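Questions regarding the structure given below will be posed in turn.
Of the protein chains in this complex, all but one are displayed in their positions.
Moving on, here comes subunit A:
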Amino acid sequence: MSEIETSGASDAIETVVRQVLRDILGLSEDQVAGFDRDTELFGALPELDSMAVAGLLTEMEDRLGILIEDDEVDGELFENFGNLVDFARAKASA
């Protein structure tokens, strides 16, 4: 796979993660477009409770065609946007 294709696929995954967060949190396209790697999630977004996190994981599975195991989910995963995207990329390429 060439460099260009790799980064293209990664951008697609990042876009899906952005869209899932947009749908769960009810944010606008512009608001999620402003998320960068350091944007804090859990802790900074009070609406991200356990039910919302559960929905977020299931939607990521569905939209990315991945399977997330119980023991892969911890606080660190939702610490910031970068962690969540890295995790999604790793799962999608596995």
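In this section, a contact is a pair of C-beta atoms (placed from the backbone, for glycine too) under 8 Å apart; a residue touches a chain by one contact, two chains touch by 3 or more; residues count from 1.
Going forward, contacts and distances are computed from a predicted model.
The UniProt record for the undisplayed chain lists the protein name "Exosortase A-associated hydrolase 2", from the options "Glutamyl-tRNA(Gln) amidotransferase subunit A", "Acyl carrier protein", "Sugar ABC transporter permease" or "Exosortase A-associated hydrolase 2".
Mapped onto subunit A, the interface with the missing chain covers residues 19, 22-26, 47-55, 57-59, 61-62, 70-71, 73.
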